[in-house]
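The complex appears here minus one protein chain, its other protein chains still in place.
Letters A, B and C mark the chains as written, and numbering starts fresh at 1 in each.
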Amino acid sequence: MAKLPLQFRLNGSDRATFVDPASNLLDTLRRGLGDFGPKYGCGQGTCGVCTVLVDGEPQLACLTLAVSCEGRQIETTSGMADGPNLHPLQDAFMDHFAAQCGFCTPGMLTAARALLAKNPQPSREEVVEAISGNICRCTGYEPIIAAILAAANAPGARRA
Amino acid sequence: MARHEGRGMASVNYPIGMNLGGDPSQALIHSNPDGKFTVALSAIDLGQGMKQVSRQIAAETLGVPIEDVYVDTADSDTGPHDMGSFASRGTHRMGNAIIVAAREARGVLLEAAAEELEVNAADLVTDGRGNIHVRGAPSRSITVKATAQAAQFKQGKTIAGRGIFLIPLSAVDAETGEMNPNTAFAHACLVADVCVDDETGEVEVLRMTSAYELGRVINPRMVEQQLVGGAWMGISHALYETPEPYYPNPEHGPRDFNEYLMPGPGDIAPYHVTVLERPAPDGPFGGKGPGEMCANPVLPAIANAVYNAVGVRVDELPITPEKILRGLKANGGVKPGPRRGGPVNWR
Amino acid sequence: MATMEMRKDLFADERDDNLNVIGKGVQRQDMPGHVTARTRFFDDHAFDGMLHLKVVRSPHHHARIRAIDTSAAERAPGVKRVLRGADVPVNKNTLLSLINFGKDDEPSLAVSKVSYKGEPVVAILADSEAQALAACKLVRIDYDPLPAVFDVEETLKPGAPVVNETYPGNYFEYHERFDHQKLRFGDVERGFAGADIVMEHRYQMSPIEHAPTETNGSIAAPEQNGRYLVHSCAQGLFFALGTTAKIVDVESNQLHFIGGTVGGGFGGKVDSLTEPLAVLGAMLTGRPVRFVLDREEEMLYGSPRGAERIYIKDGLMRDGRIVARHIRSYFDAGAYTRLSSYAAIKCTAHVPGPYWIPNVASDIYVSYTNRCPSTAMRGFGVTAVDFALEVQMDRLAEAANMDPMELRILNAYRDGDMKPHRRAAKNTALVECVQVAAEKANWPLSEQAKRASSLIGGGAGERSQIPATQLDARGQIGRPDSRNGPVTQVLPAGTSRIAPSKQPVMEGARDGRATPTQVPRYEPQRPAAPPPPPAYQPAPPPYQPASSYSPPPAPPAPPPPVAPAQPQHGAVRFSSVFGTRRR
Partner (left out) sequence: MLDLRTCTSLSEAAGILSGDRQALLIGGGTLVMRDVNEGRLTEGTLVRVTDPAFRQMSTGGARIELGAGVTMAMVLANRELAFLHAAARAIGGPAVRTMATIGGNLFAAAPYGDFTVALLALDAQVVLQSGYGSGRAVPLEDFLSARERGGQGLVTAVQFARPQNPAEFHFRKISRVKPKGISLLSIATHLPLSGGRVAQPRVAYGAMAPTPIRARGVERALDGKPLDQSAIQAAKQAALEGCRPATDAIASEWYRREILPVHLGRLLAGEPR
């Protein structure tokens, strides 16, 4: 089966690659383009560790047909910091010790980023809803929720 | 519909390190010419914080700032042998090995500084901020960086250390079970407040209150991570989880995180932990290891709280709503136990 | 909603809190990598020409393999190699063979029979995951289903299907003598006879999956000089290296394992589930090989925390004292041993929980059943028995008409108490934990319970003694009829058969001193200038001593006695603890 050409913007840069027709976005990002930020956790859409933003909306890269991303804007945690300056969510995750093994962290940050972009002052309930598709097996979620609530009050939190 | 509150408790201890010993850990530490230290290990960080625990123990023992220590783990070409991260052995076993290695490196460091300052090494102390000075005379000092440079380029000394920690393997007696199992134990007591729906059998954990004795706390933020995350796992084990929902019938196993039940971020119970520190005589700075035990008291405390709430004993984990509902039907309804105490003393 | 406080006042005289960075909530070394997604896990490595390995698993719980036909799979697009059991150099292993514990009983790829649903039979290596998955469907395996057994007690009965031919009785063999591990301390039967109340209950824990967000996996790649690089998620790097070296039959220095950064483990990454086949694949193809379990495999075949069935029989006095406890427990190992044999020992050492009881016995079995082999998990050997013990304690409190907290304090072990495995307790703190939890939960305690201490009353009188103990020869290997045998011998009070543990070995320090707590001291007088902030300044820690207690002034604690120098330099050798190892 011939591979298909694919171009999109990844974290602000134009990228191009070739994919198998049924390839998912996760494999394309990780093994095609070398962005190891999104993780493989299930391939089923049940864990959220591959969450990325597609045109600003959260999507699960493992269930996203790669070719459906032609011409679109993909953002991952790898591109979240502005040079050496961390995103307020990244700062808040550090301050609140909101990561242990760190495997769910990229997906959590992306889910939180999608929330704050639309809802800069979320309630606790809204934060809980925003991360409800993301599994964390280490922290019991509490420090993650606290970090997102704290980041919402920090300047620059809406920075996409 | 009726919801019934109940309260239960449990107290436990937990052994630290592989049960019979025989589980060595090694550490190698060396300085670069600028007085920055690398700790080479084969320990594993699964999220429990092995790298940072190792870094703090090394920095404390070396007497240098934490930023001047980097833990490099795990590469079998550079990191010496370690049994691994399990059995609550990381902090205890590896921590001790790091202390031994760091003491050796510190010894060379102080000798090199003594040579530069023309004093006796025994009279030198570190200030933990990158300086070495004569005891009681902070002005007669040299930086760790200058010392390391002198050691490397002038004196020809290796500021390095090696360490192993091993509790020798014990045998077990076949007939009595006599053995030398563990040298350190951590302790805990936990109170769970629950609410049980008598029509659906659903349990809501309202709050939990606990006290943990963990020996010396190496890093309180990381202890909090373990205890809070572990309590969540305890609730999960108590009420939700199993890959064989109808054990020992092996059918209907879950295939994903939708079918494998665990509490979501909307199921979190407020939790208060008090930490006690009774140092372990052979632990690194008295440290034990909170990683494994933090789920254990939650399971029976919740089971006992469910019994206190509605009078149903569920002796088979997990305590599913179905098992409670079947128990209520068998009992002919709710049989609440005595009220225990008042509102908790924390917010 | 989660808060933590430190009670620095308790045991303050046993600690020197004048430390520089120990006890400080400084930022984790790995946190900046985690929040920037720069942390590299085993799968975050790119290799050119990497092959993907998938295994064909048994659809049966128990079946004889009559024939395996891989010809169609070998011809499928992208397939570079198909592995069968015969390709594995040492196709039988048990994890703890590295410490001489137990017999090799588990193949990497099943050859003549499968003993659990999901057991790997054939491995496919292909250019892409999709091609490997497609080729798996082309493998034809002819099975002859066998009767299966799933219950930990049924499997021990005569006539049960043999799950694991290495252990034909369906139990792990202890000391080449018994079908279980014994603990005997005092005389439980006399204890029960003298008790006011005797009660026995059955408890059970179903299996539990570790469910780390990162599934098990590894990447193996040919390195220079005939070596193989392995990116591994193992919880024990050298454990995985040693296991792999044995199975693929290479010297350990031909393997270069890199790991140490793992996306959650909880015990589920000690089994070396993927490394041996990944390395074998790399050896046979000369290409990098990636073998990662998918989530369904991880959930169903990634080895769970094993189930346990526990019977506890207690003798209780009306005043709340427990005078005898007997525990009979069955670990569900699944089809192969893995680490269950060790859990039973750990469980035996844990009996009877953190309490002093004058008469204690336990019989801990490891049963083989036709399910996925179980392994270690957070609290291994203890979690289930703690559940059983503490629910039983709740029942005892009710039977004695006593508050559950008071019952715990009354029976709690204290410094100096003799444990059933015949070692004295030290450094205990159960009483204080109960007191503090009760206070914070506003659970009233009697004045007597509030005054209790782990430092007081332990080891008094008989509490420090090894009692006369009844022995038996019940449960001999191959003789289920002997499970109800008589007492064979009474061991006199004070008898000890196992040499006390040697001091820890801490070879390496230049002065040869084994003094772990002798650490550098800091000048008590600190300069006025504040220290420079650490690279990552954490939020102000919320830890304050409880306000209701004013911590006593902290006198500088005297340094602990210096242990004599240990002359051991690598003289320690592993020896067989139990049973034999037949390779």
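What we mean here is this: contacts are C-beta pairs under 8 Å (C-beta built on N, C-alpha and C of every residue); 3 or more make two chains touch, one makes a residue touch a chain.
In this text, all values refer to a predicted model and were calculated from it rather than measured experimentally.
> What are the shown chains that the left-out chain touches?
Displayed chains contacted by the hidden chain, ordered by label: A, B, C.
> Looking at the full complex, which residue from C:187, C:294 or C:390 touches the chain that isn't shown here?
Final answer for the missing-chain contact: C:294.
> Could you tell me which of C:68, C:83, C:134 or C:491 touches the chain that is not displayed?
The one listed residue touching the chain not shown is C:134.
> In the complete assembly, which of B:247, B:260, B:285 or B:307 touches the absent chain?
B:260
> What residue numbers in chain C mark contact with the hidden partner chain?
Those residues of chain C that touch the unshown chain are 54, 77, 130-131, 133-134, 136-137, 294, 296.
> Just checking the interface: what residues of chain B touch the absent partner chain?
Residues 1, 199-200, 240, 245-246, 252-255, 258-267, 320-322, 325 of chain B touch the chain that is not shown.
> What is the set of chain A residues that contact the non-displayed chain in the whole complex?
Contacting residues on chain A, toward the hidden partner: 1, 4, 20-22, 24, 43-45, 48, 51, 54, 57-60, 62-65, 67-68, 111, 114-115, 128-134.
To be clear about the criterion, only the chains that are shown with their structure count from here on.
> So the centre of each chain is just the mean of its C-alpha atoms; given that, what is the distance between chain A and chain C in Å?
So the centroids are 34 Å from each other.
> Distance between chain B and chain C based on Cα centroids, please, to the nearest Å.
Roughly 14 Å separates the two chain centres.
> Pull out every residue in chain A that's touching 2 or more other chains.
Where chain A meets two or more other chains at a single residue, that happens at 42, 44, 46-47, 97, 99-103, 135, 137-138, 140, 142-143.
> Can you tell me which residues of chain C touch two or more of the remaining chains?
1-2, 27-28, 30, 211-212, 261-266, 295-296, 538
> Show me the residue ranges of chain B that touch chain A in the complex, using the header's touch definition.
45-49, 221-222, 224-225, 228-233, 255-258, 262, 264-266, 268, 271
> Any idea which chain A residues touch chain C in the complex?
Per the stated touch rule, the residues are 20, 22, 27, 30-31, 34, 36-37, 39-44, 46-47, 49, 76-78, 80-81, 86, 90, 93-97, 99-106, 109, 135-138, 140, 142-143.
> In the complex formed with chain B, which residues of chain A make contact?
Residue list for chain A touching chain B: 42, 44, 46-47, 97, 99-103, 125, 127-129, 131-132, 135, 137-145.
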